[in-house]
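A protein chain is absent from this complex, but the other protein chains hold their places.
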Amino acid sequence: MSVIRVEEIEELEGGLMRVRIGPQHPISGQGTIIVTTDGEIVYEIDVDIGYSHRGIEKILENRTYLQGIVPMERMVMLDTSHVDMAYVRAIEELLGIEAPPRAQYIRTIILEMNRIISHTYALGLLAESTGWFPAFFLWTTGDREPFLELMEMLTGARWSYSFIIPGGVRADLPSGFKEKALKAIEYFRERLDVYMDAWMENALFEVRTRGVGVIPSSKAIEWGAAGPNLRASGVRYDTRKNEPYAAYGELDFKIAVETAGDAYARGAVRIQEMYISLDIIQQALENMPSGPIKVNVPQRVPPGEVYSRVESARGELGVYLVSDGTDKPYRVKISAPSFRNFFLLEMLPTIQEIKFADVPVLYMSFDPWFLDADR
Amino acid sequence: MEGLSEIKRILIEKFGDNIIEYKIVSPKRIIVKVKSEKVKDIASELKRLDFDMPVSAGGVDYIKKGIFEVFWIIWSSRYNVILILKTEISRDSPEVDSLVNIWKGVQKFERETWELMGINFKGHPKLKRLLLPEDWDYEKEGYPLRKDFSLKPYER
Amino acid sequence: MSKSLVTRVINPLFQVLKHTIRTPMTHKYPFERQRAYPRTRGRHVLDLDKCTGCGVCAWICPNKAITMVEVEGRELTHPQIDYGRCCFCGFCVEYCPRGALKETEFVEIASYDRKSLIYSPLDLAKEPDIHQILPELKYELEPAIDSKLGIKYVRRRFKK
Partner (left out) sequence: MYEDIINQLWSFIQDNLKFIFMITIFPGLAFIFIFVIFAVWFKRKYLARLMLRMGPVHAGKVLGWLQLIADAIKLIAKEFIIPRTTLKFLFFLLPILLPVIPACLVLLIPYAEDYIVFEAAGNGLLLFLAIATIYPVLSMLTGWVANNKFTIIGALRTIYMDVAAEIPMVIAVLGVVILTGSFDFVKIVEAQSKIWFIGPQILGFIVFIIGCLGMTERVPMDFPVAEPELILGVKTEYTGPLYLLMMEADFVNWLAWLLLLVTLYLGGYNGPDIFMNKTISGIFWVLVKLLVVMILLMTIEVTYARLRVDQAVRLGWRILIPLSLLNLVISILLRYYMPWMWGVG
């Protein structure tokens, strides 16, 4: 009988135990949340990422700028068009060219639809972490189907579109896209009201999420929170307003801001952002300019360095691109929002007493994505 | 714009020649290159000037010039501008002060750069394995993000 | 909108019960198949006569899934696609100068080992026929986006 190597079990004082909510667990994604707890109170959280590290930054150094879009999208499955947009925006800034207005509007429509697809999944998981298997989780998965169909009609794929390329967009809107999109918007707006009644104002959901994991705005800024987690703590920070890209300059929309900073506020910010996204898509569809959809772009990018920011569903996604004049980037540093959101989860026990049952709720309220963090 | 030039005046007057380059690329971007010894003081000065949210940090390997270029990207809530703080360190002794106790948010970024590029951040509380597998030995395989990292064993 | 506690406890119950009368969104896959859109990017089909073996598709492919391969009986080299690596981005179809590659809507490419995922040019030349892929297919669903139900399927019997 071969001797099984039992690695030394570290003896923690005070009856604490180190519970690994690990990669093989109903609620954790592809990573491990190591929680030091005595069963109820959590003393320390350490997030162990790296289970799906594919070294995308190294792959990009061996792909031309156009080819780099495809591995770049594999970084975050739910929100591929934002990653694509950040990379393309950096390339266009270095090249000094501007995509034609019609392409900008089409890009805005894709980005906002992608935000809705990603936010519905995030809200579904937040609900699932508080309840056994709530109907809300399945409603959201079913209700984003019209947008996936629209995306498949427009780009040909349901999530990895590779549709935004340097210089514009790959194809024009198919016929009948506008009517179908307006129908989908009308359907989803009515569904959002149902979500508000059935779940966000659900007494037990509020009991489980209000006042849990409160992050004051000063701490949110100091820890570098991203996106909805930052806006939920009362910080008015939205890259679409700070640095308008695509067609956000011409469209008027509000920023969803909450002040409570707890898990409920983060969910509420996401639902309000979905309302806003619906308005943006409607505006973009209404005054869609005509004209070309692509500008041809040279293969080689002049040497230089640029940092481009895009407001992805999970937060501000930055690409720091260094080019050396060849047709391949010299160095691409991707600052992923989930990489910073995990840090919030690790720092929370230092400022607030967290219960063991709240760890999944907090983890899901930041809507982090292990693939995003691992790159 | 007036805020930005005023920052430049304070930095130049306080640190003089330690700031090698101060470029305002666009109304929303500033690139500051500094000497590596003075990074910590300049960073705390920037923190005092309300550059408070760390967005990213990392390193670039200029193998031809034989230097590593380490950068921190900070956003300021008051001026609503992104500042890229850069320093250069030699390739054979990659050492730089860690800015963790100034901006807490860069802790994981510096840890990742240490692991993938081999730049040692002095004073970093938790330089532990983050992304690479446990049994990754640096002698045989080298640091992945360096330019001299050979991709032969992994290519098709 | 701070409703009283009672409504916040009772109201969700009625909201959920309202869903019992709605038709479910899922459909029985092997017996019903959803018609895809003209631009859907699925399995490739290669037109051997048009293909000049220039290798642009092999060059542009981001995942290096396409390699140019000799085909007996023809002197030109033709692309061989390894579906273990292909990610259906559609660059090869777009950049092929002669338009020899075309993407169909079929994504049923699962197999038991990696080798059978590699489609030689001759395999690619054959148009995938639905009878052989889904023998038990009964209905074809035409998805229509509807403002009341989200997705409404128009069900049509599948002609054998």
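Per-chain numbering from 1; labels A, B and C assigned in written order.
As a convention for this text, contacts are C-beta pairs under 8 Å (C-beta built on N, C-alpha and C of every residue); 3 or more make two chains touch, one makes a residue touch a chain.
What you are looking at is a predicted structure, and each value in this text was computed from that prediction instead of being measured.
Contacts of the undisplayed chain with the visible chains, over the whole complex, involve A, C. Among A:G131, A:P174 or A:G304, only A:G131 touches the chain that is left out of the view.
Checked against the full complex, the candidates C:S4, C:T26 or C:Q132 give a single residue touching the omitted chain, namely C:T26. One chain is missing from the display, and on chain A it is touched by residues 17, 19, 21, 25-27, 39-40, 127-135, 137-139, 142, 198, 202-205, 207-208, 355-361. Listed here are the chain C residues that touch the chain not shown: 12-13, 15-17, 19-20, 22, 24-26, 28.
We adopt the following convention: only the chains that are shown with their structure count from here on.
Between chain B and chain C the centroid-to-centroid distance comes to 44 Å (mean Cα coordinates, whole Å). Taken residue by residue, chain B touches two or more other chains at no position, since every residue touches fewer. Counting partner chains per residue, chain A shows two or more touched chains at no residue at all. Chain A makes touch with chain C in their complex at residues 63, 66-71, 74, 135, 139, 142-143, 145-146, 149-150, 152-157, 160, 162, 170-171, 174, 180, 183-184, 186-188, 190-191, 194, 197-199, 201-204, 206. Chain A meets chain B in the complex at residues 49-50, 53, 55, 57-58, 62, 221-224, 235, 237, 242-243, 305, 307, 309, 316, 318, 320, 322, 330-331, 333, 335, 339-340, 342-343, 347, 374. Those residues of chain B that touch chain A in the shared complex are 28-29, 31, 52-56, 58, 60-61, 71, 73, 77, 80, 82, 84, 103-109, 112, 129-133, 144-145, 149, 151.
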